[in-house]
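All protein chains but one are shown in place.
Then we have chain A:
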Amino acid sequence: MTENTSAEQFGSSRVKRGLAEMLKGGVIMDVVTAEQARIAEDAGAVAVMALERVPADIRSQGGVARMSDPDLIDSIIAEVSIPVMAKARIGHFVEAQILEALKVDYIDESEVLSPADYVNHIDKWNFQTPFVCGATNLGEALRRITEGAAMIRSKGEAGTGDVSEATKHIRTIKGEIARLSALSKDELYVAAKELQAPYELVAEIAATGKLPVVLFVAGGVATPADAAMMMQLGADGVFVGSGIFKSGNPQARANAIVKAVTFFDDPSVVAEVSRGLGEAMVGINVADLAAPHRLSERGW
């Protein structure tokens, strides 16, 4: 056998998007301590999101929410062997540089934290670490991909336990993709203008019928049924934030949501795993939230 001597290429789009491909059909869980990270890994999480406060606490405590302490992120990286993600504020490229230096596996440029720039998102092509970004509709998803995002998650409304916004966003993105596929070439120019996204990317999606990156759902998933519903609506996987560790029995709920995502189309399994999970997180109806408190409206 001849030896292989060709150069290795790090941080390419394929390498960045590739990790998200491996997370599909899985659950990514918010954790605030190394102990929670261990529970998440044992329960079958495909990755954890390391942060100081889950969205429900950010919401109730108020104030400016920022990147987590590097010590906390280090302790979680040291505790688990599954991928670790961490959040930077929208537009805060220095927080992203720090997260890259800490060797997190994925950076979430997240509306759950307080935005650092109300005009520009981070230029994600400048990083070797892949980024996941939130989106409420197709145009927003495409703008993030244009800026270098290697994975998209629909935003939902984090920290509420109300799945209605997550439903709206995944339906919107899927519906807009389906509509693009029905357009003729000349109509795609106008669609690109309306989506405020590059024509080439819009044409690619019209041809393939899907985003060029993995699409997860986030924001308000609190039960196995919520998670299975998001999968039936076409999500590649699910982020669960406050829903697990703000519930009565995090371990049981984490286990159950993992199983519900794998068997999302089998009601008998989802029914079985939904039994005896204890209290779900209390939750807030999104309709009761005053507009300034809606996180999904951050980012554009």
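The working rule: a contact is a pair of C-beta atoms (placed from the backbone, for glycine too) under 8 Å apart; a residue touches a chain by one contact, two chains touch by 3 or more; residues count from 1.
Assume contacts and distances are computed from a predicted model.
A chain of the complex is left out here; the name its UniProt entry carries, from "Acetaldehyde dehydrogenase", "Pyridoxal 5'-phosphate synthase subunit PdxT", "Sarcosine oxidase subunit delta" or "Carbohydrate ABC transporter permease", is "Pyridoxal 5'-phosphate synthase subunit PdxT". Only one of A:M22, A:V64, A:V94 or A:A178 touches the absent chain when the whole complex is considered: A:M22.
Interface note: of A:E41, A:E95 or A:E165, the residue touching the hidden chain in the full complex is A:E41.
The omitted chain makes contact with just one of the residues A:P130, A:G159, A:P224 or A:G299: A:P130.
Listed here are the chain A residues that touch the chain not shown: 1-12, 14-15, 18-19, 21-26, 41-42, 44-47, 77, 80-83, 100, 103-106, 128-130, 258-259, 262-263.
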